[in-house]
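Omission of a single protein chain aside, the complex is shown with its protein chains in their original locations.
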Amino acid sequence: MKGMTSIVKTVTRIVVGVIFIYGIYIIVHGHLTPGGGFAGGAIISGALILLVLSFGSDILKLKGREEGSSITESIAILIFLVLAAAAFLLGTKIFFNNFLPKGKVGELISAGVIPLYNIAVGVEVAAAIFTIFLALIIYKEEVSK
Amino acid sequence: MIVYVLCFILFLTGLYGVLTKRNIIKIVIGLSIMEFSLFLFLSLIGYINQGIAPIVVDGMEKARYVDPLPQAMVLTAIVIGLATNAMLLAIAIRIYRKYGTFDVRKINSLKG
Partner (left out) sequence: MDSFIPLYIILPLAAAFLIPIIGRFVKVFQKSISFIVFLILTCMCVAGFFTWDRETIVYAVGGWMPVDNIPIAIYLVFDGFSIILLSVINLIALLTTIYSIAYIEKYTAENNFYALLCIMVAGMNGVVLTGDLFNMYVFLEIAAISSYALVAFGVEKEELEASFKYQVLGGLASLLLLLGIGLIYWSTGTLNIADLSVLLESYTGNKIIIFIQLILIAGFGMKAAMVPFHAWLPDAHSSAPSPISSMLSGVLIKAIGIYILIRLFFNMFAISHEIALTITILGVISMVTGGFLAIGQWDYKRLLAYSSISQVGYIILGVGIGMLVMANNGKQEIAALAIFGGLFHLINHAVIKGLLFMTAGAVEHVTGIRNLNMLGGLNKAMPVTSATSFTGSMAISGIPPFNGFFSKLIIIIAAAMAQYYLLAIIAALISIITLAYFLKLQKNLFFGEPKINLDNLKKAPLAMQFSMVVLAVLCIVLSLLIIPGVREVIITPAVNVLMDTSNYARAILGG
């Protein structure tokens, strides 16, 4: 799949970094402002899809497999489950408990273990949407050969 | 009251798309429109007159907040809707390769 014109490529080079940072901002501030894991993850996947669409699929050297993002997705979910089970083993015997110390309301580092859950969910959603996109692109390439 | 009637009209529009259109992609879009009308209905349920967004800020803990539980339900339902749409579209692409057409009247090799 070829890329797009050079105007699109130039604008993409400038804008992709901004979108990426914006997505990370929404994930990390998930316990203070609206957003959280899923919305931030969708924005990050938008940045990655913009890269592939504007530069063509040669940029990622797609060999017909999407294993990088698929493994990232699985690892993120396993980290989520390990965090939930860690609440079970340390501290009290309740699954999914909030066991780290909760700070003041309104600070960035507060609310116990919720920011860690947000980060795990954000990475997982970004990897999942990107994997779906890659699967459809690779299928189209295989079929058109 | 009129907002609920408008949500229902959007639901009926999506249902019309699923029932009468012949292209597979239009059926998928109709299903998507029905889902979105339900999300709208769910988030309107929680509205309280003259309420503000449910974010706790220092010094304003006693304000009148809008109900946050339907908003959490709608967030989860949007994720489920994404997964459903992705599944439908992937199957639609593969149907096009096998049958050669998107017309739903010609895709009936299973009978009886």
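Read from first to last, the chains carry the letters A and B; within each, the first residue is number 1.
To be clear about the criterion, a contact is a pair of C-beta atoms (placed from the backbone, for glycine too) under 8 Å apart; a residue touches a chain by one contact, two chains touch by 3 or more.
Note that this is a predicted model, so its numbers are computed, not measured.
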Chains shown that the absent chain touches, full complex: A, B
Candidates A:I71, A:A86 or A:L108 - the one touching the absent chain: A:I71
Omitted-chain contact residue, chosen from B:L10, B:I29, B:V66 or B:I107: B:I107
Chain B residues that touch the omitted chain in the full complex: 18, 24, 27, 31, 34-35, 38, 41-42, 45, 69-70, 73, 76-77, 80, 83-84, 87-88, 91-92, 94-95, 98-99, 107-110, 112
Missing-chain contacts mapped onto chain A: 67, 70-71, 74-75, 77-78, 81, 84-85, 88, 92-98
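Keep in mind that, in the parts below, only the chains that are shown with their structure count from here on.
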Chain centre separation in whole Å, for chain B relative to chain A (CA means): 23
Chain B - residues contacting chain A, complex: 53, 55-58, 75, 78-79, 82, 86, 89-90, 93-94, 97
Interfacial residue positions of chain A with respect to chain B in the complex: 32-34, 38, 105-106, 125, 129, 132, 135-136, 139-140, 143
